[in-house]
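Removed: one protein chain of the complex. Kept in place: all other protein chains.
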Amino acid sequence: DFSQALEEIKPAYGASEEEIQEVIQNGIIEFDSEIHEILEKGKLFVNQVAKSERTPRVSVLLNGLPGSGKTVFAATIAWQSQFPFVKIISPDRMVGFSEAQKISAITKTFNDSYKSPLSVIVVDSLERLLDWTYLGSRFSNAVLQTLLVLIARKPPKGRRLLVLATSSLGQHIVDLGFSEVFDASIKVPPVSHLGQLEVVLRSVELFASESELRETLRQLSSAGFPRNASEAETPTLPLLVGIKKLLSIIEMARQEPESAGQRLMNALF
Amino acid sequence: DFSQALEEIKPAYGASEEEIQEVIQNGIIEFDSEIHEILEKGKLFVNQVAKSERTPRVSVLLNGLPGSGKTVFAATIAWQSQFPFVKIISPDRMVGFSEAQKISAITKTFNDSYKSPLSVIVVDSLERLLDWTYLGSRFSNAVLQTLLVLIARKPPKGRRLLVLATSSLGQHIVDLGFSEVFDASIKVPPVSHLGQLEVVLRSVELFASESELRETLRQLSSAGFPRNASEAETPTLPLLVGIKKLLSIIEMARQEPESAGQRLMNALF
Amino acid sequence: DFSQALEEIKPAYGASEEEIQEVIQNGIIEFDSEIHEILEKGKLFVNQVAKSERTPRVSVLLNGLPGSGKTVFAATIAWQSQFPFVKIISPDRMVGFSEAQKISAITKTFNDSYKSPLSVIVVDSLERLLDWTYLGSRFSNAVLQTLLVLIARKPPKGRRLLVLATSSLGQHIVDLGFSEVFDASIKVPPVSHLGQLEVVLRSVELFASESELRETLRQLSSAGFPRNASEAETPTLPLLVGIKKLLSIIEMARQEPESAGQRLMNALF
Amino acid sequence: DFSQALEEIKPAYGASEEEIQEVIQNGIIEFDSEIHEILEKGKLFVNQVAKSERTPRVSVLLNGLPGSGKTVFAATIAWQSQFPFVKIISPDRMVGFSEAQKISAITKTFNDSYKSPLSVIVVDSLERLLDWTYLGSRFSNAVLQTLLVLIARKPPKGRRLLVLATSSLGQHIVDLGFSEVFDASIKVPPVSHLGQLEVVLRSVELFASESELRETLRQLSSAGFPRNASEAETPTLPLLVGIKKLLSIIEMARQEPESAGQRLMNALF
Amino acid sequence: DFSQALEEIKPAYGASEEEIQEVIQNGIIEFDSEIHEILEKGKLFVNQVAKSERTPRVSVLLNGLPGSGKTVFAATIAWQSQFPFVKIISPDRMVGFSEAQKISAITKTFNDSYKSPLSVIVVDSLERLLDWTYLGSRFSNAVLQTLLVLIARKPPKGRRLLVLATSSLGQHIVDLGFSEVFDASIKVPPVSHLGQLEVVLRSVELFASESELRETLRQLSSAGFPRNASEAETPTLPLLVGIKKLLSIIEMARQEPESAGQRLMNALF
Partner (left out) sequence: DFSQALEEIKPAYGASEEEIQEVIQNGIIEFDSEIHEILEKGKLFVNQVAKSERTPRVSVLLNGLPGSGKTVFAATIAWQSQFPFVKIISPDRMVGFSEAQKISAITKTFNDSYKSPLSVIVVDSLERLLDWTYLGSRFSNAVLQTLLVLIARKPPKGRRLLVLATSSLGQHIVDLGFSEVFDASIKVPPVSHLGQLEVVLRSVELFASESELRETLRQLSSAGFPRNASEAETPTLPLLVGIKKLLSIIEMARQEPESAGQRLMNALF
């Protein structure tokens, strides 16, 4: 049966469990119902790959601002798939690689996946894999071409593959030709109103007392930040902060408990 | 006789049957009479190569939007030719190749074809073979020059060659100098009205009931999508979707049978 | 005497007769008196090289639209010179060469020619030798510089050399600096009126009956194509087709004898 | 305990004490209260790294005009951290390195730091590490990508890292994509009014007599230089000089004690 | 004495007499008094190098249209110097050289010259040595820098060097930085009026009879070509042809004696 096949395959080419777990260890704070929906969509794509006869390969792009949580979503969906082959292609593990070495590492991961009946590959941070820089729109065309072909390529007969890529390239995704190779794309949202912020603040317990929390939110509200989703559409003062950045700001504020609220607000302006 | 020659030649340099069959295995849905005409035109070119004394080399370009079915048409025409030498030059098989390796692989295929009295070469996806990217109009000039010379080059005495190339480069084909090397070009159309869509939907049996199908088409129609070819010329809301993308959308919709119609419609807007 | 010298030289560095004959085998259809004049001009240059003391090197550029017959003219003039050394430098024989290999092959041909008292070198398709592409005006500067020097360089004492180059680069010839290195240039014309077309059609016997030919010409005429040279100067609908393309169109039309006229006309619009 | 761990680790991969001490040996003149605040902020980040569970990696950018003292601040904060691993990545020690050698040296420093429980890395002078030049906005993209990944990369489990980078790139920091990888940024101010200048002049004892000092300041004041912070906001004649440049000017002036005031003033205009 | 020194030196590093003689063998037609003056100026520079204590190195640029005779003038001045070391640095002898090989050959010639007490180096055709092309203003910066340094460099103590460079780069000479390294520049004029043309035609004896010559000149005059230097300043129809091109045209015309005048005129328009 399936789980047995899984057992046998793993030793052969190893689902890099540790790597994935490291990425997802800090968990996901559900500061909005959208967060849940992203994971649900992920499950649908996992099912499609596992079941549909006609689409043995499905590729999905997760895009959003820097630090909005793209990597953690991709890794979580991959992990929850329970597919026997799950790998992350990450720039973190390619520091100092030459263009040729990068291409070879990327290609190897795809080729390895073809040995498993069911695979997920997370292609993390297209911008860094491509050596992208806005100044002069420079990037590695060789890596780009490799990714364009590999993401679009059908796996061999009997093999199924889900590709989850992350990117903060925005519209450049189209200019670079990526839009043709993805079957679907999921938008990862930033924290954009005080209702969401409150969920996060409670979750990480920045403030010692409820009153401090209340007071901070009140001040942010009177400064003009949107209080809820509908206000966020036409904000006096927009709040657009990636969850990763927000968590980092909170940790800095935590260093000075007496003035945490003040520090937090300074950083948000 | 001919078939005997075929037998003898095959072992020597192998018509890559598997490769071709893999490409054409999903078949062609005849959602329009144009589909049939493309295959007929293909046969004419096959005949011309086989018979005309003056044109031992004929080259044809299949162009169309991404996912419109260019590769499957080229492969089908090649397969139906029953020529002893049939090969696909595909970026899928050149991942990670250096420029020099690509050129050498392409050149080898043409040189191999010169050993057979009758050959078809499918040059698939000029844009990927060239490492083309719209951003900065970058491409490999060395591969371009190789293709320009090889596609235009007459095979040696007594040898005949049909070249079928595919591309979604649109007008860039002219800028790149390809227009001079092709004897003819065939336009591969996207699905552009609901009549065609209906043929496809019936063919893949997305809906469990006729009423669901009807309802979905009715809603799409009232949304403004053209109902037939003549409406498609001046559409309220244009429908322009490659068959490959359409089939992918359908498979996603199939994952949630209860709301398949809705999913399909969301994806088409 | 001369012919004896010729005999002796040939074995040493071989006039590549086969190569030349292959190019000229399809012959030249004299669809206009200009065609004859080109060959006559060629003979004058051959004589000048053979006789003038002051110009041991003459270089001539044949330019014209793609497929207008430049290569066949250059090869024919070269062949008719009956010089002991006749060689074609052709991109067809340099596929996959690196820049350095191209330069070395080109240089070798010129150096070899210096061993013969009388030589013709056909430098075919400057645009392909240079890896020229209109998109971004890219080209190999190293090959360009090599050609500029070699075409302008005087052969050693007692040696005489005619260089015949072909190009469809139009005005770019000047930008690239070629205009300074050629002593003269010959324009190769396309088929530009129905009178010329008729000569070609009769010559290749596309139509089974005289009436079919007449009818086709009549229709083309009433569509607005110029009937003769004077009409071609201010045409309602210009006819500008290289003879090579025209012959290819004719062969395609020939595949459907019943509708050959129609096919021909479609292709000409 | 902690200090013992420190002892043990040092021999293994050496905190380069000498290197750091060399940088900080000339000390910091507290010409403004801001100077003190910078060092205090530095301590907060050091604490955050040492204590916060959620932010095992904190990265801070020190930016300011050339010669404003960025390097000395970064080195001082690093030194005062008393972390067992403290290293400076400096262009001074990479003269003549190839791009690959630079990348390898940078990467090695980060990898070495992962062996220590607590580390500080000073990434000094991003502009020189990147081979940045304003003329044509040239820079090494390979070094840029390496820094972007390494500065953002989380250290392995149980390791903590503070990255202190310095730069005078101003807004180009954003174009180059650095703004995403820093958790915070500190502005290093130039000397901008005569009150600050006076502190510096007294500290380095340029003038032999109080009257000379007074007279020089008086002249500078009447020339229009701002006398204090509030005047510096809308100065008649702005004073904007890095402390490094200022100290160099003072040393030149010192060579001619009789006209030191005059020399100083000439250099400040 | 001097001539003895000359004898001894020659065998050591060879004045390449043959090479020079080959260049100057066709002689100089004195079609204008300017021609004589160029050679006289040349002698002055030769004397300056030989005698002035303060200028052991003099560098002169000969510039003019392509084919105006720059090379023959430089070679003639060099030859007439009777200096023991006379060499031509010519692109003709560097075909197929890599950039590094070119630089090494150029450098070697200069270093060799330093072994002779008196030397002339002809640096022929700066544009070709630099791989210059107008399209995109491409050139070899490495060769340029080498020439800029070598032409400006003082020879070692006791050595004297005259550098004669030729170029048709016009104003680009300034852009490329050459204007700073030449002590003087000489303009080589084209044939610009019929008086000069007549001298040339008589000298090469194109026409069999005086009347033919007269008739041709009369026709050219009535076509509007300037008859003398003063008319050439504001010509109806300018005549601007390099002597090299003119001599080539004459040889072509000579092939058809009966219509030589006509051919000549066609070519001049």
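In this document, chain identifiers A, B, C, D and E correspond to the written order of the chains, with residue numbering beginning at 1 in each.
The rule is short, and it goes like this: a residue touches a chain if its C-beta (ideal position, glycine included) is under 8 Å from a C-beta of that chain, and two chains touch if they have at least 3 such contacts.
Since this is a predicted model, take the numbers as computed values, not measurements.
Asker: Would you list the chains present here that the left-out chain is in contact with?
Answerer: For the complete complex, the undisplayed chain touches D, E.
Asker: May I ask which residue of E:177, E:224 or E:257 touches the chain that does not appear here?
Answerer: Per the contact definition at the top, the residue touching the missing chain is E:177.
Asker: Quick one: which of E:104, E:228 or E:266 touches the chain that's been left out?
Answerer: The single option touching the absent chain is E:104.
Asker: If I consider the whole complex, including the chain that's not displayed, which of D:174, D:208, D:223 or D:252 touches that chain?
Answerer: In the complete complex, the chain left out is touched by residue D:252.
Asker: Using the document's definition of touch, tell me which of D:17, D:37 or D:92 contacts the absent chain.
Answerer: Of the listed residues, the one touching the omitted chain is D:92.
Asker: Please give every residue of chain D in contact with the chain that is not shown.
Answerer: 22, 26, 66-67, 91-92, 94-96, 98, 128, 131, 133-136, 138, 204, 245, 247-248, 251-252, 254-256
Asker: Touching residues of chain E against the unshown chain: what are they?
Answerer: Here the touching residues of chain E are 44-45, 47-48, 51-52, 54-55, 58, 100, 103-104, 107, 110, 137, 139, 141-142, 144-146, 148-150, 153, 157, 172, 175-177, 180, 183-184.
Following the convention adopted for this analysis, only the chains that are shown with their structure count from here on.
Asker: Counting hops between chains that touch, how far apart are chain C and chain D?
Answerer: Minimum step count, chain C to chain D: 3.
Asker: Moving only from a chain to one it touches, give the least number of moves from chain A to chain E.
Answerer: Graph distance in the chain contact network comes out at 3.
Asker: What's the rotation, in steps of 5°, that superposes chain C's Cα atoms on chain E?
Answerer: 60
Asker: How many angstrom lie between the CA centroids of chain B and chain C, rounded to a whole number?
Answerer: Centre-to-centre distance between chain B and chain C: 34 Å.
Asker: Two-or-more-chain contact residues of chain D, please, as numbers and ranges.
Answerer: Within chain D, no residue contacts more than one other chain.
Asker: How would one label the connectivity among the chains shown: line, ring, star, complete, or other?
Answerer: Here the contact pattern is a line, an open path with two ends.
Asker: All pairs of touching chains?
Answerer: Listed in label order, the chain pairs in contact are A-B, A-D, B-C, C-E.
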